[in-house]
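A protein chain is absent from this complex, but the other protein chains hold their places.
By written order: A, B and C. Residues from 1 in each chain.
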Amino acid sequence: MTTPADADADAVARLATDVRPDFPALRDEHAPAYLDSAATSQTPRQVLDAERAFVDAGTAAVHRGASEATGRATLAFEDARADVARFVGAREDEIVWTQNATDALNMVALGMADASAGLGDPRFALGPGDEILVTEAEHHANLIPWQRLARRTGATLRWVPVREDGTWSIDDARVALNSRTRVFAFAHVSNVTGLIAPVPELAELAHAVGATVVLDACQSVPHMPVDLAALGVDFAAFSGHKMLGPTGIGVLAGRADALAALPPARTGGSTITTVTMTDAEFLPPPQRFEAGTQAVTQAIGLGAAVRYLEGVGRERLAAREQQLATMLMDAAAAVPGVHIVGPAAGHERAALVSVVVDGVHAHDVGQFLDARGVAVRVGHHCAQPLHRRLGVAATTRASGYLYTSDEDVARFRAALAEVRPFFGVSS
Amino acid sequence: MTTPADADADAVARLATDVRPDFPALRDEHAPAYLDSAATSQTPRQVLDAERAFVDAGTAAVHRGASEATGRATLAFEDARADVARFVGAREDEIVWTQNATDALNMVALGMADASAGLGDPRFALGPGDEILVTEAEHHANLIPWQRLARRTGATLRWVPVREDGTWSIDDARVALNSRTRVFAFAHVSNVTGLIAPVPELAELAHAVGATVVLDACQSVPHMPVDLAALGVDFAAFSGHKMLGPTGIGVLAGRADALAALPPARTGGSTITTVTMTDAEFLPPPQRFEAGTQAVTQAIGLGAAVRYLEGVGRERLAAREQQLATMLMDAAAAVPGVHIVGPAAGHERAALVSVVVDGVHAHDVGQFLDARGVAVRVGHHCAQPLHRRLGVAATTRASGYLYTSDEDVARFRAALAEVRPFFGVSS
Amino acid sequence: MNTDLASLYQQVILDHARKRSGFGLSADATARHHELNPTCGDEITVGIAKDEDGTLSVLGWEGQGCSISMASASTMSELCAHRDAAEVRTLIDQFRAMLRDREGGEPPESLEDAVAFQGVARFVMRIKCAMLAWVALEACLDQLSARERTTPAAS
Partner (left out) sequence: MNTDLASLYQQVILDHARKRSGFGLSADATARHHELNPTCGDEITVGIAKDEDGTLSVLGWEGQGCSISMASASTMSELCAHRDAAEVRTLIDQFRAMLRDREGGEPPESLEDAVAFQGVARFVMRIKCAMLAWVALEACLDQLSARERTTPAAS
């Protein structure tokens, strides 16, 4: 007899088996063990089917013109927005389509630059004496735009330092935050260490000093239930291609009041009410930020991806990710000469593990694993300052998702164990 | 007996018939007469097939990591860039992927704002006393970004005025250009009037006073042979979705020296060499401008679209567009109470016609045509200043493309003739 | 296709588009609001004033636009004049609900001639046209009630 808890546990363990048939890239028995979902995820057929159905019925511009096709396209586009809004606990008008998460983060930083230059609401105007706070562990997408904002406005960029293992804590943030901090931008989940930041507490600390909170949610929204309203952040960014959706679409989610105060850095058609030769008045969010013909087909694809993930069940997915996190840690820990970066075993972490292999460069590790049919990611993962802090140029990262099987992790472990012998490095 | 010239003429007239089977949205016998390609084009199955083949083989990040899948994705992505470069007469490293044409134009304007703020090469730095020149006929995408640039830098925005029929000439431009003009931005083909600008002559005039030439090529690249090197412009922008490609992808083409001098407004992963906590060094173009995960699948789709258009033959397409231009003009001219906007009959114009119907608002015209199975576009077509100049809030636009048949134009003409009687407007 | 067109452009709508009841802004209006449809540049300004008994003594509008927006403004001014704010707000809500109802449920009789706009619900791009005048009217009512909150009536 199975109890409900057992049944749930079964459902969790069976997740990869259940979903694999939907993923053409993984269906083939010779398919590699794909352990690079933190870079980009594979796509279920439902997503491309939704795109194709939309395109083949006849594309049309959205929010422009009066035709029935335009109406149909506009509804499909806005339905996708509602899907994404529901998925992250935001209102529909709090969801702005972007090209990717990088674009979303830039939209905030560039909007603040415009606010500082007197173009629009002054709420986000920065100047000399003001501070922008990030962490030393950020992805370049959540670092360079802030460096540039600091240079444009005269504000100072500061950062929460990370420890030798790549982690940082709420206490480190408390020390760095002060009354001059105007922006605190950090990742919900690190794409290198898997560290999960205590967002509500950090947001509260930041808000207490009057700072705007910008969350890089690239590695959280795809993998764990995220309720932006409950997290209390002002802006959040994530990408479609990491959550079963297509490339070419990302999201800037913003609290209504924050979006309303942000000037649109990118301007053009569909964002305006009245335009004269010298001036333009802008629509309310989200339209204000969606300049030009949007990635309509890809938004519809992302809507389908979100519904797919809801169909799987977010709790079920999160539980499986916890299993995978432990399995990946155990696999890496079991191999001599392999060092894990990030939180120690036992700490909560995302389903990804980055390692350094003694005596073998990450490129060679990755190449060897690739030849063994295990696809991982090697390099600095767009986090050079963090790698510098870790004292290595590059690491090897394995990351899982709903379609990752126990077998995939076992193949990773077996191949990893062969690396040092192959390159003739003695243990 | 048919002579070669006859055979060519036949091939031109037969174009729509030849290509229709490739367009699912137009294959159905109840499909509307789709006359809104200037807004967005329909998609041949080859484009979605190319995207699907790529995705189903397993997606992977490009230009990052060492895996075979990454290598395959990177090659496909760069092959698409080569396709587009060949199509417009540019070098591969002169093609930057963007979200759409609007994004491309903003990339130039925002880059110039950064140059003006001392972030990067000063070649494009503007300041008080400098002038940015546009025309009164521009799409908002080629107007508002320049308004904002003027406000950010203190430069003055000026414009070439248009005449009552919506046109302007090289002489009008000559008057407006002067030694203070730093940028001249204009559309190759107007999306409202169909006016074709004499680009090489205008570029020469602009370069003679030291201005940078920015071409909005949205309505030219899809429809006529365009050789950017021969046109002599510094930057050009166009969108994939208007040339049989997917939404979510556009192009900024820039002369190598111009791109090399433009600071990247949007920053993030994959654009850099060395990143420290305080600074970032950028890669050469085009990578410098491609921040974050690119619209890889859509770039591959656009590559397929370009190859499709090459398969059709660009001369054959251009010849057919000339036919369509004449047919659309004749159709509109034949209906009493209908006024055509733009160059008079006999002048070269693109295959689009915008009209005002006496006594009937454009929205009502569009709705009526839609009900008659003729899809057109109504509104200000993102060109409010031009419409203000024309003295109307909105016009009705019909536009053709390779799949537009003589029958489509005949349906347009017949339905247009019914509009005023339906709304009870006496002639 | 033609049935659709007939359901959108009912004769009463085409008539109202020409008739334009309530066209003209009175100098007596104590609240005014301008509303724009950015897609097409259509615009309507509504002006109202309240009588001592709380009913709308003035309800006029000016503007230019498609037949749907003009007819809707005309119908609105006939329907809402001489009613009190609460009644008018109910009518606005009912009108909006009817336009949002893609299923085509029976609209309330209280909307009178305005039920002719039910067909618009199926033309999603035209809902804004039909709502334009009503949204402007709602904004006028908001202005008046905001003023009443800050200047309590003499008793």
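The definition used in the following text is that a contact is a pair of C-beta atoms (placed from the backbone, for glycine too) under 8 Å apart; a residue touches a chain by one contact, two chains touch by 3 or more.
Since the structure is predicted, the reported quantities are computational estimates derived from the model, not experimental observations.
Under the touch definition stated at the start, the shown chains contacted by the missing one in the entire complex are A, B. In the complete assembly, the contact with the undisplayed chain comes from A:387, out of A:81, A:387 or A:413.
When you scan B:46, B:74, B:156 or B:405 for touch with the missing chain, the hit is B:74. Within the complete assembly, A:362 is the residue of A:173, A:362, A:376 or A:416 that touches the hidden chain.
By the touch criterion stated above, the residues of subunit A touching the omitted chain are 360-364, 367-368, 371-373, 378-380, 384, 387, 393-394, 422-424. For subunit B, the residues touching the chain absent from view are 63-68, 70-71, 74-75, 272-274, 283.
In this text, only the chains that are shown with their structure count from here on.
Subunit A and subunit C have centres, each the mean of its CA atoms, that are 45 Å apart.
Subunit A and subunit B have Cα centroids separated by 32 Å. Mean C-alpha positions place subunit B and subunit C at a centre distance of 39 Å. Those residues of subunit B in touch with two or more other chains are numbered 363, 367, 378-379, 384. Counting partners per residue, subunit C has 39-40, 123, 126 as the residues that reach two or more other chains.
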